[in-house]
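Take a look at this one; I'll ask things after.
With one protein chain held back, the other chains of the complex are shown just where they sit.
Order as written gives the chain letters A and B; numbering starts at 1 within each chain.
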Amino acid sequence: MSDIELSDIVRNLLGGAAWTLGLSLTAFVLGGLAGLAVLFARIARNPLPRRLAQAYIEVFQGTPLLMQLFIIFFGSSLIGLEIPPWLAAALGLTLFTSAYLGEIWRGCVEAIPKGQWEASASLAMSHVEQMRHVILPQALRIAIAPTVGFSVQVVKGTAVTSIIGFVELTKTGSMLANATFQPFLVFGLVALGYFALCYPLSAYSRMLERKIHGSRAH
Amino acid sequence: MALVRIEALHKHFGSNHVLRGIDLDIEEGQVIALIGRSGSGKSTLLRTINGLESFDDGSIEVDGEHIRPQGTDLRALRMKVGMIFQQFNLFPHLTAGQNVMLATRIVRKMGDDAARDLAKSMLLKVGLQEKFDAYPDQLSGGQQQRVAIARALAMQPRVLLCDEITSALDPELVNEVLAVVKNLAAEGMTLIMVTHEMRFAREVGDKLVFMYQGRIHESGDPQTLFANPQTPELAGFIGSIN
Partner (left out) sequence: MAYAFDFSAVLEYREALLAGTGRTLMLTGIGAVAGLVLGTAGAVSRAWRLAPFDRIFAVYVELIRNTPFLVQLFFIFFGLPSLGVQMDEWQAAILAVVINLGAYSTEIIRAGIEATPRGQIEAAQSLAMTRRQIFFHVVLPPALAKVWPAICSQVVIVMLGTSVCSQIAAEELTFAANFIQSRNFRAFETYFVVTAMYFLLAVGVRQVLALTGQRLLGRRSK
């Protein structure tokens, strides 16, 4: 047996969890901003941005996150940029998040009944006015629950960045498991750490969902 | 000069020729009742008049605004043509008052106070002045439809299009909506209505237009046509309704 105490393990894992949390927040915020751009391109009336956004979404949803990270990591070194793992991780997860959120939000915009478009058009509103005053306020309401729900996928996605060498919760766990020869305990604690981060988000998302379905539409 | 002039209008949905040469003149203050079976093209015709549907050939002119198969100034047109829908289509995130105010503020660029006063008077006109702050889902179907009428009227349109506006209502709520429309007709509003309310069409309509297979099959004074249909198709249609 090793002489590393349980308290040491926990302290190290908490340090790793902080990096997991930091990366999740970064990716979620930046990915959300980029996701807005993806959304507006995806619902543009001009077919060119629409197709580009669709291709962007399909590529990120149709390939493994791990491959996306590898390509960013090795691709950047090809163009002469040696980027550290944390930057590749943040960049990769941001792009990944933007594609998913853009698509989730498009679904919310398209869930607004056609009658809302027709009624606002009949009141002589322009496309931008329809979006701004009628469609987006309603889409925003229904977008909150799935957006919070997706944040769970972002947190879990950060685990994959351990493979390109970013030392977050999973990577910390792997190193500790090797050092302590207690993989059952360590990976159990790692799983618990993710659960503690993700479960409140899942539960909150479910609560929001129920609230929307159970209540009035405003 | 007719307020609305429709000439040689044609429209296809894919291979389906839904409007096959429509000619129709509507004078200011007239109440037109468009009737016919589902699929006869009456709703499509109505929706071409404010540009919700495009068309392939022919022309529509509303109060000097030309609608062409391509490149119409829809904003100018829609300032003059209001529309009321079967499903009300109130904006669920806005109160009744805000529903009425929205377009007057952002499209007609009225100030907040003026828009509010106008919205209040429009809601008063449809008998819902006390529902200014109610959200659509706190209103009955009939009340929602009356708010939708107030919302359209606040834009001060020259013509009001009504697309089966009582079809989604419970029977006991139909009359409160029809009463509002009847008042509008009495005030001289030009109305084009697709309707299944034959008694209402006969009482309030100035002109009955019977559509059949994408054409105007028969049209004229409602009383006369109901009493004396000239074609077997209209006779059959009236028979099937009653």
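Criterion: a contact is a pair of C-beta atoms (placed from the backbone, for glycine too) under 8 Å apart; a residue touches a chain by one contact, two chains touch by 3 or more.
Since we're looking at a predicted model, the values are computed, not measured.
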item	value
Where the missing chain makes contact, among the chains that are shown	A
Residue among A:59, A:81, A:111 or A:207 that touches the chain left out of view	A:59
Chain not shown: contacting residue from A:4, A:30, A:87 or A:163	A:163
Omitted-chain contact residue, chosen from A:21, A:36 or A:71	A:71
Absent-chain contact - pick from A:27, A:57, A:88 or A:152	A:152
Residues belonging to chain A that touch the chain removed from view	59, 62-68, 70-71, 74-75, 77-79, 152, 156-160, 162-163, 170, 173-174, 177, 182-184, 186-188, 190-191, 194-195, 198-199, 202
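The rule we apply is simple: only the chains that are shown with their structure count from here on.
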item	value
Residue ranges of chain A touching chain B (in the complex, touch as defined)	113, 115-116, 118-126, 129, 133-134, 137-138, 141, 216-218
Chain A-touching residues of chain B, taken from the complex the two chains share	50-52, 74-75, 78-79, 81-83, 85, 87, 89-94, 102-103, 106-107, 135-138, 148, 151-152, 155
